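The complex appears here minus one protein chain, its other protein chains still in place.
Up next is subunit A:
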Amino acid sequence: MSEFVTDLLSAHFFRPCPCGLLKWIPAGDVTVENFLRVLTGRLPPSTPRSKRLLSDDRSNILIYLTGHGGNGFLKFQDSEEISNVELADAFEQMWQKRRYNELLFIIDTCQGASMYERFYSPNIMALASSQVGEDSLSHQPDLAIGVHLMDRYTFYLLEFLEDIHPASKANMNDLFKVCPKSQCVSTPGHRTDLFQRDPESVLITDFFGSVRKVEITTEVVNLTDPIDPANGEAREEMYSYVDQLPVSEIIHQKPKQKDWHPPDGFILGLWTLILLVFFKTYGVKHLKHIF
């Protein structure tokens, strides 16, 4: 599913397509915790840049969620759930830290409207494929493999977006009209009260496209001198390749010297117990025979 969206986004809107604007997090990492960490930016310091959401207060963020869900939650990998309250709090954290300018939230699950009910941060616009109490349905099955390939709302949304080109002037009101009840069977909903601008004046390409600012200059920039390569003289000894399987060397390899560790608590306790029992049984007078 996400591949279709990524494909569409990269094919139509991003030019050129830099890896930095599209995040990719492999399937093993998709947990609720990781999702919230990526949104709020609380990632361990060793996380590479391509796994971070490097947004600032001028970035427009598009969040698209799909899958199975219910009243107030969305399922992750069939074992975890994210609730609407958590999501709302995460967005508020993002707002407090100025991590977004405007945010478009699209959700395609059963009872999707429940997920955006709790948002309370400004500049969020939300779309859902179904209201509370309704199910979102799939589009059509593939008879060869026997499963449904796409959801209705996503299908009609993609169909709509394929007609949008980077210079299009279509606004959010057109997006709200995508997939009416006759096509989707469920009633799509949207929420714009938190958004400061009028939806009529918001272009779809604000969220679905991106422009790289290119500044053309005719000045010549002097770069610093490149660093001198360290030395020119050759070594005296020759390098050589290592024997890949030096049988005799391996056989006569000395076992590694294990570091000496002081005896740990268990051994010490055991010996103390033994000594105590001994002295209790036979009396302290034996001490002088030992020391």
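A few points about this structure:
Going forward, a residue touches a chain if its C-beta (ideal position, glycine included) is under 8 Å from a C-beta of that chain, and two chains touch if they have at least 3 such contacts; residues count from 1.
Keep in mind that, in the parts below, contacts and distances are computed from a predicted model.
Chain not shown in the complex: UniProt lists it as "Phosphatidylinositol glycan anchor biosynthesis class T", one of "Alkyl transferase", "Phosphatidylinositol glycan anchor biosynthesis class T", "Succinate dehydrogenase subunit 3" or "Alkylglycerone-phosphate synthase". When the missing chain is restored to the complex, the residue among A:144, A:167 or A:247 that touches it is A:247. Within the complete assembly, residues 4, 7-8, 10-12, 15-17, 19, 24, 26-29, 46-51, 77-80, 149, 214, 216-218, 220-223, 225-231, 234-235, 238-247, 250-251, 253, 255-256 of subunit A touch the chain that is not shown.
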